[in-house]
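For this view, one protein chain was removed and the others were kept in their places.
Chain naming follows the written order as A and B, and within any one chain the residues start at number 1.
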Amino acid sequence: MNETGPLRIACAAGFSGDRTDAAEPLVRELRARGDGGFLVFETLAERTLALAQLARRIDPGAGFEPLLRDMLRPVLKECVESGIRIIGNFGAANPRAAGQAVVALARELGVRVPRVAIVSGDDLLQSNLLHKVSSTGGEQDQGEVVSANAYIGARAIAGALREGADVVVCGRIADPSLVVGPAIAHFGLSEDDLDMLAAATMTGHLLECGAQVTGGYFADGVDKHVPDLDRVGYPIAELWPDGRCVISKPPDTGGRIDRHTVIEQLLYEVHDPAAYVTPDVVADLSRVSVKELGANVVEVAGFRGQQRPATLKVNICRARGWLAEGEISYAGPTAESRARLAADILRKRLPGLAPLRVDLIGVASVFGDDGNDYLARLAPGDARDLRLRVAAFHRERSQATLLAREVTALYTCGPAGGGGIRTAVTQRLSTHACFIPREEVAELFSFLEAKP
Amino acid sequence: MTRLVNVPLYRVAHGRTGDKGNRSNISVIAWNPEVWSALQEQVTVEAVARQFAHRRPAKVTRYLLPQLCAMNFVIDEVLDGGVNDALNLDSHGKTLSYHLLDMNIALPEELAKRYAREN
Partner (left out) sequence: MTADFTLLRRRALLVAAAGAGLVPALALGQAQYPSRTVTLVMPLAAGGAADALGRLWADFASKQLGSPVVVENRPGANGSLAASYVAKQPADGYTLLMSTASNMALNQFAYKSLGYKPSDFDGIALLATTSQVLVANPGTGFKTIDDVIKAAKAKPGEIAYGSAGKGNSTHINVEVVARHHGLKLNHIPYKGAAPAMVGVIGGETQLVTDAATSAVPQSKAGKVVPLLVFGPSRIPALPGVPTADELGIKNTYGGGWYGLSAPAGTPKAILDKLNAVTQAMWADPASKAKLAAIYMEQLPDKGTGAVAAYTEQYAKRWGPILQELGVQAQ
């Protein structure tokens, strides 16, 4: 398939928990623009996969994106009937079960059952490759390994598409591979088409957070205006054979695409812009041009590519103890001094949980450091409506729970007028990044046989 | 001799935070090319390190994309361990872009007028 027309690809989800109603306008617009579009879903943050593994331990049929059916139900029929192919990492820790859920959904909707391909190779526990990674992280308070996944690239996705997959279900992949895979298939790219691979990678990067490029996470209610965020349009990218990427969105949706929203997303999670490392290529975006082609249409051009690395990045998640949090509100006159008094009491009651982080939400919270330096330098004030939050970590759940108990005890033992206590004790998962030689990992795809 | 006036950075530029482990990246993007040279001169690695001193970063690096009037700061070890280790409500550090944008920069009076708040 050596197409001269652009690759058309839309993203309907930027993370697990994103809106589930973004796909319909995208599918409608893709159909209007021509044949052979792609729809991708990115739903795997670092922690999500580890949590999915835990879910799968409890229920072997679980471990994939819980909102998968909600995301696909509105558009599966239309995609299958119009040839728009779907790719997603919503397989998480159980791509096979996710694939089966897609087939079941198709049957439920009375649609021709799509050809579903499952990508595998990322799960190093499953392939028994943990011993091949560069370092497994184990510090003294680290618990068992919950998940170990390599960030594989686009090769398997491209292969599955070439063999006629309608839906490609992945576990852990490098997010931009959701676009690089279709690009390889659409343009017939080889490993040496470095500049096009870089353009496809950065197109994926622009798309992979959904509305973050179309005006989401941009407005400030003062000068940065974005219309109709309640119905923000999600992005559609055109990748042209000359490496230009054009970002637009369905007409009649909210949002805003201009050089400012695009540059914010372009640099998001990028370190050295001359070397954005992915399993498929090392992309150089340091010299790109950004041009507004019209209202809500922006072109980015000038991506360059370098040879991909010899290793794949690996994410190892371990169970690591417990995070304890407790909050209580104070309001009206003397609210701040009452909150500070409560913090003092808790410090004295919880010596075993030091360092105890203290936030005065409404005065000093998210900017502060865990060592409470920021708070210490703040002169006490007269805040009249604030929420005291304390947080601590402990290897053992029973110790962590002490924090919750002590915060609750403030109802009778603490300062006057405190209310609205909430506490939480949650399993901590640590993530550790390391590497594995590329040749150790077999990136495979296989088709799900539809049961008769 | 042009008089210099302090203008908060968020009136003159915008940006977004990303995180990877214990490392934060914050973009600073000029609203208009006319302020780019002031940004280059004043929003430096040292200035940003000072602004984030309370978080004790190990290193601050600045990358420039002059054709976009944008810069990208990479701040190492600034997230108290990052999403899985920090005790912060915002362990990703997503709110930190506005901490950086809270810095002041000095602009010539004529230029500053265009960016100062009316009320």
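Things worth noting here:
Everything below uses one rule, namely that contacts are C-beta pairs under 8 Å (C-beta built on N, C-alpha and C of every residue); 3 or more make two chains touch, one makes a residue touch a chain.
These numbers were taken from a predicted model, which means no experiment stands behind them.
Looking at the complete complex, one finds that the omitted chain is in touch with A. Looking at A:Val246, A:Ala331 or A:Leu388, the residue that reaches the missing chain in the full complex is A:Val246. Listed residues A:Asn296, A:Asn372 or A:Thr431: the one in touch with the omitted chain is A:Asn296. Taking the whole complex into account, chain A touches the unshown chain at residues 4-5, 8, 29, 32-35, 236, 238, 244, 246, 248-251, 292-297, 299.
Methods note: only the chains that are shown with their structure count from here on.
Between chain A and chain B the centroid-to-centroid distance comes to 24 Å (mean Cα coordinates, whole Å).
By the touch criterion given at the top, residues 11, 14-16, 18-21, 23, 25, 27, 29, 31, 54-56, 61, 63, 65, 67-68, 70, 72, 74, 80-81, 83-90, 95-96, 99 of chain B touch chain A in their complex. Residues 46-47, 212, 217-218, 223-224, 259-260, 263-265, 267-274, 286-290, 320, 323, 357, 359, 361, 365-371, 373-374, 377, 389, 391-393, 428-431, 433 of chain A are the ones touching chain B in the complex.
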